[in-house]
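All protein chains but one are shown in place.
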Amino acid sequence: MSQPLLDIRNATKVYQVGGGIGSKKKEVVALQNFNLTIADKPATITTIAGESGSGKTTLANLVLGFTHLSSGNIVFQGKDISDMTHSEILDYRQNVQAVFQDPFGVYNPFYRVEHVFDLVIKNFKLHKNDSEARDRIEAGLNAVGLRGEDILRKYPHQLSGGQRQRIMMARAYLIKPKLIVADEPVSMVDASLRAAILDVMLKLRDEENISFLYITHDLSTAYQVGDQIYILYQGSIAERGPTTSVIDKPHHPYVQLLVDSVPQPDPDDKWETDIELPDEEVMRAADAKGCRFYPRCPNRWDHCLTAAPPLFEVAENKHEASCYLYEPKVAVKR
Amino acid sequence: MATISANPKRKISRFNRFDNPWLNPFLITGVFLIVIILLGAFIGQFTWDSDLALVGNSPLKQPPVGVSHTTLRGTSVGTWEHPLGTDGDGRDMLAVMIVGAPRTLAIGFIAAAAGMGFGILLGFMAGFMGGRVDDVIRIASDTTITIPSILVLIVIQSVIPVNLVGMALLISAFAWPGPTRLIRGQVLSMKESGYVKMARISGASTFDIMFKEMMPNLIPYLAASFIGNMQGSILAAIGLEVLGLGPQRVPTLGKSIYWSVQLSGLSQGLWWWWGFPALILVVIFVGLLLINLGLDEISNPRLRQKVE
Amino acid sequence: MSEAQTSHSNTTAKAKNWADAKPVLKVDDLRIHYETPKGAVIAVAGISFTLYEGETLGLVGESGCGKSTTAYGILQLIQPPGHIVGGEIGLEGKNLIGLSERDFRRLRWTKLALIPQGAMNSLNPTMKVHEQIADVIVTHEGRQSKEKIKQRILDLFKTVGLPARIYDMFPHELSGGMKQRVCIAMGICLNPTVVIADESTSALDVVVQRVVAQTLLKVKELLGVSMIMIGHDMGLMAQMVDRIAVMYAGKIVEIASVHSLFKEPMHPYSQVLIDSIPSLKEKKPLKITEGITHDPRNPPPGCIFQLRCPHVMDVCRSKEPVMRELKPRQEVACHLYEVDAKGEVKNVAASA
Partner (left out) sequence: MKGITLVYFLRRFGIFLLTVWIAATLIYIIPRMAPGDPISAMVARMTQQAGYIENSDVIIAGWRKRFGLDDPWYLQYGRYLKNLVTFDFGYSLASFPTTVKEIVFRALPWTLGLLSVSTALFFFIGNFLGAMLAWNKTPRIIKGLIPVSMIFTSVPSLLAALMLLYFFAFQLGWFPSLSAYGRGIVPGWTWTFIGSVMWHAILPIMSIVVVTFGFWTLGMRGMMITVEGEDYVTLAKAKGLKPFYSLYRYTIRNAILPQITALALTLGTLVGGQVLVEYIFSYQGMGNAIFTAIRNQDYPVIQGTSYILILTTALAVFIMDMIYPLIDPRISHEGN
């Protein structure tokens, strides 16, 4: 078996909230015992989905090195990213790139658009001479359907949101990383333009062999482009597996609710049942020992409070759900 | 058809005038005033005898040219020999202005620059390092900013004799919290911004992130803060001088006011003694205020739109 | 509340008779401009539509197409440098434009209410939740006993599914979903004729969004109000509205019943919009459209969509298409269709 591209093992991230002089710090668990593996080949798009506060953005920040794990490891091509030397970090940066949610904020308003390319070319020493650099930029832009002369000398506010996000894709393409962390890349782009960006992702995966960690709250785009999906609930995996399998046949009660709540773009297919949400406090005060979905779960029973449920296989294609409903023994008992 | 009109034409013409934000009328007028003072002092250095600014080098209590002043001892009339008159100790007021105005600006400049330097350093440290370092810097600046600095300076300067630079540096000890708070706040928000994250994953060094990514966007804020610091520092310097502290032998604008108050310049009606220094100071302060208003509008376009 | 329930419950019956429906709000050729240093941005370029009693009309389009500006124009909340350049807005037969500020103020909230995006900053941070609902009641109905108002607010809370304990809370103590429901409660507290919901669920998580959207549906049914829903999520529109108006660059390009629009969009832009909805049901190849839009200060002559239209023809570059009812209840502004002598609609591009 070849070495995985990215291997996240038992990752836990705890944030200290508050603090300072005289006040007690509160701990918020953003990610708990999270495991994820992305194979080296073939390139895949792995979706991390969940609502706000599920830990998906924390995961992106961890992989990109903006924050550090409280415990566990993130291993890239066999090397733990927390043990990297300075030059290894630079190398890692070159191999793991990102596209962010806000296609405006990623541009420094002080500079022209070309600045984003100049930065990477200078820091990663991608060019031998200026003309080669220019050619590479042009090639990157062409790959996303843009031309250098149209955009490079402009200021970011002179471009549309869709263009700005495609330039970010071109930038990532230029670096030719092995993995791109795409943090909600289309959620601030108009619906009619989303396809263009998602298409670039597919193209980079198939033609350039670049894997994606696609972080989103939108299950339908994930369904269209994703290979594997991890659905997070309050920092833990609720369910994971091949995207089609998970979304077509969700097993975890939360994932069932989530999939069911996505509004169907079909006036004849309306929501059938009313759902109720328990109070915020009840939802957040979930017992740290047991299942975090317990307070909201329609299928709960005492067993759920004994310990956090591990992942149980629910289908043969590595489709797993973290719910005691699928615990082999218990399932028999019921 | 019913129409609602909010006289858009008027607004358009206003907007066009402000198309280039740096061509702000406040900013231009302010810079103009300060440049006039500096230019006047510069030309004066070569065309006027600055030794006249020292005690006893001129007759006493001469009024400015074209003004006559009557006392019990008789009437004196201003001459071109001392166009702005002379003070009660025989200093030529024009020479005092020429020597004093640049000194005042220099104190403000040195103190503001030193304060700004500390502020940039501490602000970036607090914003970037976070944790304990941030706590200490934040609390130190929050507390220092509420201390009435002039009182501390009075106590210190009443013991230690200082020269101009020493005075400026002492003042700068209270000029750092403003820029520190400003930069810390901006760094904290910029640190989370997309472009700083982008620069980080583009392999940019911390140094590059601070000075190439963040600094350019801070310029209007820093400029405004610098001008604000200059105002504050000049005010502190003048305050100390008016109380008779600060450099002793050199004539300054504040000292001039001190002597005129001490030697009853006001009650004797010798208005030029304190009036000209006050006028120069007012021009300096108005200039700085206008520059600050201009910078404020540049960095906060919302204010610009609402000006009616 | 119960009175409203009985008198209006029939209006929400599934199959509504189009001819019987009573128009409530009529917008005619509304134009809104924003003045900028480089000329006026035409935010709303002469749009017309009618809202019928008890129906929900969806206003969709991408960001910057003028859908929110339209809503704020109806409510006369456009802030300078924006201003209404022309048009008529009729509410129950009365033209609202030209009314004095004083007279219009009396109509606000009693007739025209707004449900803003409450998760954002729509609640005053220094006032308790109940004070912000009470002040609108007192303003429009006069002083009344504290207990009466309190009971009324608590009833409203019950209607929108809020716990009574938030009565005395400040907005910062509430979650996004709760704030949104406070905004709904506030919007319906005077039983208005028309409610405009501006992206009222778009900042919420999917599950919370569903709960809030269902609350909105329930409340609408209960009160029988007419509603304009502004949004960009086509899925949500399909769930919630009766008719949809598609906006592009300040104009309505198509108005149709939600069923017709989703089944058979006629305007090329509506087609793009429907095609670009990612499905959860089937994996289909992505359909990519070019995203070049014109300068909003200087729209090209002819059709507003010509730069992005896959079927663009010569006539589109010179002549502006007008809204025509090509099918029953389906109005489209496009040169692509021709009505022949027999009254049948033909696609010009297909026949050529």
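First chain written, first letter: the chains are A, B and C, and each begins at residue 1.
To be clear about the criterion, a residue touches a chain if its C-beta (ideal position, glycine included) is under 8 Å from a C-beta of that chain, and two chains touch if they have at least 3 such contacts.
As the structure is a computational prediction, the values presented were derived from the model and not from experiment.
Novice: I'm checking contacts with the chain that's been left out. Which of C:A21, C:M120, C:L154 or C:A349 qualifies?
Specialist: Within the whole complex, the residue contacting the unshown chain is C:M120.
Novice: Looking at the whole complex, which of B:A168, B:M190, B:A223 or B:A236 touches the chain that is not displayed?
Specialist: B:A236
Novice: Have a look at B:I183, B:V196 or B:L281 and name the one touching the chain we're not showing.
Specialist: The one listed residue touching the chain not shown is B:L281.
Novice: List every residue of chain B that touches the chain not included in the displayed model.
Specialist: Touch with the absent chain occurs at residues 139-140, 142-152, 154-156, 158-161, 170, 173, 231-232, 235-236, 238-239, 242-245, 248, 257, 261, 266-267, 269, 271, 274-275, 278, 281-282, 285-286, 288-289, 293, 296, 300, 302-303, 306, 308.
Novice: Under the stated touch rule, tell me which residues of chain C contact the chain that is not displayed.
Specialist: 72, 75, 77, 79, 105-110, 112-114, 116-117, 120-127, 135-136, 139-140, 170, 172-173, 186
Just so it is clear, only the chains that are shown with their structure count from here on.
Novice: What is the chain whose Cα centroid lies farthest from the Cα centroid of chain C?
Specialist: For chain C, the chain whose C-alpha mean is farthest off is B.
Novice: Rounded to a whole Å, what is the gap between the Cα centroids of chain A and chain B?
Specialist: The mean C-alpha positions of chain A and chain B differ by 51 Å.
Novice: Between chain A and chain C, what distance separates the C-alpha centroids? Give it in angstrom.
Specialist: 33
Novice: For the complex, which residues does chain A have touching chain C?
Specialist: So the residues of chain A touching chain C come out as 51-52, 160-163, 190-196, 198-199, 202, 217-221, 223-225, 244, 247, 257-259, 261-271, 274-277, 279-280.
Novice: Sort out for me which residues of chain A touch chain B in the complex.
Specialist: Against chain B, chain A makes touches at 20-21, 64-66, 90, 93-94, 96-98, 100, 102, 104-111, 116, 119-120, 123-124.
Novice: Where on chain C is chain A touching in the complex?
Specialist: 62-63, 161, 163, 175, 177-178, 205-211, 213-214, 218, 232-239, 258-259, 262, 272-274, 276-281, 283-284, 286-289, 291-293
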